[in-house]
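A single protein chain has been omitted; all remaining protein chains appear in their positions.
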Amino acid sequence: MDFALDDDQELIVQTVRKYSDRDLRAWGLEADRTGTPPDKLVASATELGFFVDAIPAETGGMLEGSYSHLTRALRGYEVARGCAALAALLECNVEPALAVATWGSNHAKAVLFESLLNGGFATLANDSRATLEISASGGDLRVTGKLGPVPALAVASHVLIASQDRLFLAPTAGMAITPIAPSGWRAARWATAQLADHVVPAAFVLSYDPAVIAKVLAWARVSLAARAVGVAVAAMDHAKAYASERVQFGQPIGRFEALIRLRDDAMTTTMAARLLAIHAAWALDRDLPEANDLASRARVLAGDAVARATVDAVQIYGGYGFVTDFPVEKLMRDARAFEALHGDERLGRVLAERGAEGRNKESM
Amino acid sequence: MDFALDDDQELIVQTVRKYSDRDLRAWGLEADRTGTPPDKLVASATELGFFVDAIPAETGGMLEGSYSHLTRALRGYEVARGCAALAALLECNVEPALAVATWGSNHAKAVLFESLLNGGFATLANDSRATLEISASGGDLRVTGKLGPVPALAVASHVLIASQDRLFLAPTAGMAITPIAPSGWRAARWATAQLADHVVPAAFVLSYDPAVIAKVLAWARVSLAARAVGVAVAAMDHAKAYASERVQFGQPIGRFEALIRLRDDAMTTTMAARLLAIHAAWALDRDLPEANDLASRARVLAGDAVARATVDAVQIYGGYGFVTDFPVEKLMRDARAFEALHGDERLGRVLAERGAEGRNKESM
Amino acid sequence: MDLFHDNPLLSGVRQMLGSFAKNSMRPIAAKHDRDESMPWDLMKMAQPFLSQTAALDGRKKLTGIEDDPDPKKAKTNARIAVVGSEELGYGCAGIALALAGSGLAASPVARMGTDEQKAEFKKLMSGLDEHGHVKVAAMALSEPATGSDISGLKTLALPDGDHFVIRGSKQWITNGQSAAVYVVWANTDPSAGRAGVRGFIVARGAPGLVPGKKETKLGIRASETAQVHFEDVRVHKDMMLGSAAATEAATGLSDTKKMLDSTRPAVGSQAVGIARAAYEFLLERVRSSSLHGTPMASHQHIMFELAEMQMEITASRMLAHRAAWLADHHLDNVAEASMAKAHGARTAQLVTNRAMVLLGEEALEPDHPVEKWYRDAKIYDIFEGTGQIQRRIIAKHLTGQNPT
Partner (left out) sequence: MDLFHDNPLLSGVRQMLGSFAKNSMRPIAAKHDRDESMPWDLMKMAQPFLSQTAALDGRKKLTGIEDDPDPKKAKTNARIAVVGSEELGYGCAGIALALAGSGLAASPVARMGTDEQKAEFKKLMSGLDEHGHVKVAAMALSEPATGSDISGLKTLALPDGDHFVIRGSKQWITNGQSAAVYVVWANTDPSAGRAGVRGFIVARGAPGLVPGKKETKLGIRASETAQVHFEDVRVHKDMMLGSAAATEAATGLSDTKKMLDSTRPAVGSQAVGIARAAYEFLLERVRSSSLHGTPMASHQHIMFELAEMQMEITASRMLAHRAAWLADHHLDNVAEASMAKAHGARTAQLVTNRAMVLLGEEALEPDHPVEKWYRDAKIYDIFEGTGQIQRRIIAKHLTGQNPT
């Protein structure tokens, strides 16, 4: 066992952390006000290898060999410390690109990769409550129903849709897209979409295998978990700094036992969630049988951790935590999407366990 | 990063697990009834390298090179799955032996190791509320006050005492020892001791360095955390098996969502606590600056996990969980000592943070 | 007359049982927990005001006051039970259940019994047994396969002339070994399903009635729990409770369920008593002890948890009083009774758990009261309907559906 990063990982973490601390954090505050990401985001992040990191090198991307979800988790944690909304945009291409690279037809690869390699976006939508009506006509699919809210959907050329028994890539052209700026991840280019007999060509259907769909969702869960932990840690960092400056009743509030404990407990949960997310990513990279279960549990714990840490950070800031001049109220808003996206993770686990008593292999 | 066990670790885990499942679990139930461990415990565990694993080979023990707290954590987790009380006896020699081997005088080594190598016991007492009166006369110490309850103290030849600013080995000869069998870890040979001007020769004083004392307590915290997780997992294993057999309202209770969730949430916390404990052990082995903080957090989370998992296991068993014919009520009793020994871990953290704003290096 | 307005009757009960708890229950609690023995002497001593046959005597003995017979008028039973239960739980939950155990058997007799049956029951319960102990009764309903689910009893009572022949095994029976009289529930007509179930009054020593193994328990160890086996026990039909009509109503089982509803607030309140005991123990320790030379009371880490405990205890107590007040006013209290029971059980577990943690190593001492209360508290989330069953009842009240 070894909890140390190797040199490549260390290099990536250091680079991304610098980017996150120097640029993303500041950009994020502005982007939250305006509801739009800065223009410079794409260029700067592309330099660091975002957006096309899951596209195989032989097809023009940057992926050499097999994809590392561990590296992605480490990276996602760092960028989310800067801004959850921008982090969502930096990570949204991975699931579509990796799924198409793994299970897609040459046509699907050609179309999607061309879009992404030219600065386009793609994103993942999970039909977690099975509300889409999907019918097959010939090999094509016809999809009716509502998508989202989904981050990056407002700017995406394609959306990877995981339904109960199908995984397919849908071109957004022809969808009735409504861009929105919700309270959390405001600048993440959210949208909802109405699909009416939206046609998905046979060549864009990636799989009917539940195991494949489960795997793609596990990728997303680990990434969400890692980013949630990043937001939680950002909240705790702010709270620690503030608590050592703010004086009440004649001493820094950071010396009051109740506030020390509030922060310390949130931090312990956060650190545990981070380990669980990294462990899950490591298991995904090795395709271990318990990987999906770990990914799901990591998201459960990280969701709890980020909700708690951000609320407690606001509490430690007191009145200042409630106003936009200070950074933590944004974090409390941003925290929600980590639990809401793809639906309540605990509910999913309960239904899965009910459906098939302990079918999902447990990890210990 | 690598979460896989190496071959040596795998071998140790498999061997100890077999011992735990085959012998310790059954022995533990009987030992809980009688309040005494089985005679065969010492011989069987000695074969597996317990008791003298922290005594350097050159002085007759089994320790080659540096001690591995990671291996100890993996081992402790397995034995505690069998029985927390017996596990406490199997692990109690480590802190005294390792501390004496590291900081002890040749005289202290000679005396302690001779006792342990001849089947004797030693144990650790933490004066966490600073109630001992310790005075120096010449190089010797004179100690007055109450020790314990401390496991293994009833059979120990020596007790390693960690006070606020001193670490020393006290011979139990001459102490007024009262053996007790509390509700938890009943067979762990507990005792309390009254010390009246108890003399500790200068050669038995190991250190006045707070950093040294903190390190020894960190060893104990990681071991406690790993064993606590073992008890939590045992509770969840029992609960899972029972829930799939017990039928109420026409179906196995394991199919009721509320019970699925009860168990699943406890399991997630438990898995996270296990990772944190293992991470802390790894950090101890490398003497990393964050090791002590990780060890303490691991104990916080493991304490929560074991209290919750054992209570929830009893809940899942319902009335059967409340009677001694079934295994889980013992686990609920055994859970308490993990939080009670050495005092409330959270309180310790809060006081430390107050004492020196963020002096203890945080791990992320 | 409720938690908001003080009331002489309720405060009288509170005071009387409060001092009984402190002076008579507490001193012997550790011993009976250790020995897992019934508090026979205390039961005899308490007989005048906590009679084993209280259900048939009415509560005259305890309060000296009869309810107004007018069914439209508000009663006070439920609130008296809630106030009294908190004090008894505060004293010792196990002893409290030993004192109340016979009531489970007496109340169906009181509700459904003929005068002859009531007289027989009282006769069997009168005087002392060969050990000089007060007589106790056992309600023999649960079976190994029935926990939260009381349908599908396997014990049979097959008619044979003027008698019924009872065959089957019962589990979780309070006073199962020591009872002088058993009220056993069995099916007289399996083809009729639940409608065939009836209660029978059976005296100790009846041929074929074999008290079984006594359970060793995690907590409430002063209350006896045992199995009881019925090996072709002949009972005269005059000792069958309820009518012969093969209707579910006639079984009295639904009344028994109603009885559970009505006792829930008191059960929740007993749990509140346990929580209060642990809270007061910790508060006393905090007032009298120091930590590294500073008063414990100066530490938010400890004091804020005490504040939290007081908050939860107050909330649980009010839910119990609220549910009882509704019952006494003949208003629907099914959901409120379940809230009171579930919340009280949660508070008792929460407070005893946190109190142990905050006490540190002290709580490892043998016979430590807080550790005992921690073990006692757990049963309140299990018996009389588990915490899950209570939430199921509340949920059904919200939507009409039973969630699974």
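Letters are used for the chains, namely A, B and C, taken in the order the chains are written, and counting of residues starts over at 1 for each.
Note that a contact is a pair of C-beta atoms (placed from the backbone, for glycine too) under 8 Å apart; a residue touches a chain by one contact, two chains touch by 3 or more.
Every value quoted in this text rests on a predicted model; they were computed, and no experiment measured them.
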Study note, to complete from the structure: Missing-chain contact among C:Val202, C:Leu306, C:Ala363 or C:Ile379 belongs to C:Leu306
Point to revise | Sole residue of A:Lys240, A:Arg297 or A:His342 that reaches the chain not shown, by the stated touch rule | key: A:His342
Exercise for review: Mind listing the subunit C residues that contact the chain we can't see here?
Suggested key: 2-5, 283, 286-287, 295, 297-300, 302-304, 306-308, 310-311, 314-316, 318-319, 321-322, 325, 335-336, 339, 342-343, 388, 390-392, 394-395, 398-404
Review point. At which residues does subunit A meet the chain that is not included here?
Key: 128-130, 148-149, 180-184, 190, 192, 246-249, 251, 255-259, 303, 307, 311, 314-315, 318-325, 329, 332-333, 336-337, 339-344, 346-347, 350-351
Check your understanding: At which residues does subunit B meet the chain that is not included here?
Key -> 256-258, 261
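Basically, only the chains that are shown with their structure count from here on.
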Point to revise | Most distant chain from subunit C, judged by the mean position of its C-alpha atoms | key: A
Practice item. Give me the ID of the chain with the smallest distance between its Cα centroid and the all-protein Cα centroid. Key: B
**Study point:** subunit A and subunit B, separation of their C-alpha mean positions in angstrom
**Key:** 39
Review point. On subunit B, where are the residues touching two or more other chains?
Key: 255, 257, 346, 350
Exercise for review: Name the residues of subunit C that each touch 2 or more other chains.
Suggested key: 299, 301
